[in-house]
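A short write-up of the structure that comes next.
Showing just some of the chains, left in place.
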Amino acid sequence: MTTQSITIQVKFFASLRESLGMSQINLTVPVESTVEMLLKEIQDTYGRDNPLIDIRHVHVAVNQQLVEFDQMIEQDDEIAIFPPITGG
Amino acid sequence: MHSVRVQEEDFSIHAEWKACHERLGGKAGAVVSFVGLVRERSNTGNVSRLYLEHYPGMTETSIEQIVAKAQQRWSLFDVIVIHRVGELQPEDQIVLVIVASAHRADAFAACEFIMDFLKTEAFFWKKETGDEEAVWIEPTLNDTYRREKWQK
């Protein structure tokens, strides 16, 4: 069994962008990673003192489409993570 | 016929209305416009500045989808949505929605529908600066309620 990895682009918006101190990052994750796995990875790496990226509070878009957290991530995906929207 | 723009620059109701009127010819009997303005007081207190963030591409698509839903539901000749982003201050214009239809019932309903969905399904995030600190705004239950009544 070989372990492959894929590269993705992750964008953060609003309070999440500010609290993580970055608006965009390129990450390498194992193939067959889900959105939920990515969120945990980001929280472990960047958000230890920061509950903001709690999966109960964020929304995720893959290639500009809102997705559920069991969505599989693919090579070159554009992943966006953000708090609830407050438009108008 | 419709037009969706997300921009930092201010907009002119006059220019948009004039262009809309010229496109309409004599078909439309009713034009309803909504303009959202930055209030100097919000639910949380005084507001000195408002920052609006968006997700370029996805935000425009989300608005296009809202407009398409309104066009399926009502008979509309023209829909214009302009939403500003970036740094704003009290009295500034935030959003313009113009809806033209043959009859006023369709134009009123569609304009209110678009605003209710802009508040809940368009990708914008608002940060208010008050007398002291800046806070990211939380979605209100009232906005969610207003959107959900359209599903009945």
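To keep things simple, chains are lettered A and B as they appear, and every chain counts its residues starting from 1.
The working rule: contacts are C-beta pairs under 8 Å (C-beta built on N, C-alpha and C of every residue); 3 or more make two chains touch, one makes a residue touch a chain.
Model, not experiment: these values are computed from the prediction.
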{"item": "Copies per chain type across the entire complex", "value": "A x2, B x2"}
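Criterion: only the chains that are shown with their structure count from here on.
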{"item": "Distance between the centres, which are taken as Cα means, of chain B and chain A, whole angstrom", "value": "28"}
{"item": "Of all residues in chain A, those that touch chain B in their complex", "value": "11, 13-15, 17-18, 61, 64, 80, 82-88"}
{"item": "Complex contact set, residues of chain B against chain A", "value": "36, 53, 55, 57-58, 61, 83, 94-95, 115, 118-127, 136-139, 143"}
